[in-house]
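One chain of protein is taken out of this complex; the other chains stay put.
Take a look at chain A:
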Amino acid sequence: MRTRKVMVTGAALSAVLLASACGGDDGGDANTGASEPGELEGSVTMWTYPVMADETEHRSFWDDTIAAFGEEYPGVDVTVEIFPWADRDQALTTAIAGNSAPDVVYFIPDQLPGYARNIEPIDPYLDDDAKADYLPNAVEAVTIDGQMVSAPILASAVTLTCNKEVFDAVGETEYPQTWDDLREMAPAFKDAGYYMIAYSGDVSQTLNLTFYPLLWQAGGDVFNEDGTDVTFNSDAGVEALTLLQEMVEGEYVAEDMLTAMPPTEQTQLAQGNVACAWHTEGKNLVEFWGEENTVILPPLTNVEQVAYGTVGSLAMLSSADDKDAAGAWIAFVTDAEQVATYNEASGFLPVKESIGSLYDGDPILGEAEKYTDLTTVGPLHEDAREIMGVLAPEIQAVLIGQKEPRQALDDAAQAAQSVLR
């Protein structure tokens, strides 16, 4: 089912790219303002978030980019505001409702459907070469109803990460590749005083990072092909949740993150008591485990081998006053050269073919880069987040022993019926 979905989306994507290519110069018609950079005037406000952990470095990057843009577009005044990740949707929705929204916003794919009606499709503002240079999965991640609604700027691959120090302590020389490997290895790790995996089960955690990778690996998916119903309660879903249940009941999972999200440094994972995890990028664990112990591995395999990977993108809100200026800014920032600089500075993966490999030989990002083809951004559905809201507590109910997987998933599927619009 998943393969078919990818094929259908791929066909739509091809149509988008083909239409762009065939359109030739027509693509620029929607950009109704001044075509010469020197003539373009206006002001652009962009909201982004701490994509780079170092705020000074991040601020400096955008200041430099604004200066470079200003040389080409002297009539356009750009302001970049960096907001915290927390409650970003609340801030943005309030701003949109209050007519004080920015012109350009950084989004990840699962936000896009919710804001789709507030977003100006970016297609007309990007030239054909720029669009053709995007990796297909990056375009797929930002395409809604056959249109690119935002311009990708970065990607990530959240695969399996294991702690070499723990494996050495247990005397295990192989890393898990399949679900069966996890099951077989787990008792030895428990006997040695370690947890086999960490599972971030807090309901505020996106299921794209936690349960959905297992669901996809089992061959299942969240929605049916036309998005009219949920399918996470399929046999594949039950198999995925049963694996989690087995791991929790066997005491192979660190309990501290099962229902809450403590500060990372306080977790068993950060303290080096957990062998592997798939809910966070390996680069985030380096500061706790050390680079020498952080081993980036391909996604686990069951029926399929797949993991979550995000695609960060810049979208123009339809309320933008100077759309041509905002479009020019987005086109400038998502140009291959700018994207490469941004990716390297932020430690994210490239989204453009022409950039090639940015981290060749890097044990962390270089390894993650190898697996981008095995990632998906998760369901692009208007109700995707609300569905997580009904499913996550049911998964918790299984993890704390209140329900069986089948019952929990069926209950969530039933609750989802009132959510699907």
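In this text, a contact is a pair of C-beta atoms (placed from the backbone, for glycine too) under 8 Å apart; a residue touches a chain by one contact, two chains touch by 3 or more; residues count from 1.
Assume contacts and distances are computed from a predicted model.
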Given "Sporulation protein YqfC", "Spore gernimation protein GerB", "Sugar ABC transporter permease" or "Cytochrome bc1 complex Rieske iron-sulfur subunit", the protein name in the UniProt record of the chain not shown would be "Sugar ABC transporter permease"
By the document's definition of touch, the residue of A:Val104, A:Leu258 or A:Ala331 touching the omitted chain is A:Leu258
Can you work out which residue in A:Asp202, A:Glu344 or A:Asp362 touches the chain that's missing from view? A:Asp202
Missing-chain contacts on chain A, rising order, are 87, 89-90, 93, 96-97, 114-115, 117-118, 202-204, 255-256, 258-262, 266, 318, 383, 385-386, 389-390, 393-394, 396-397, 399-400, 402, 415, 418
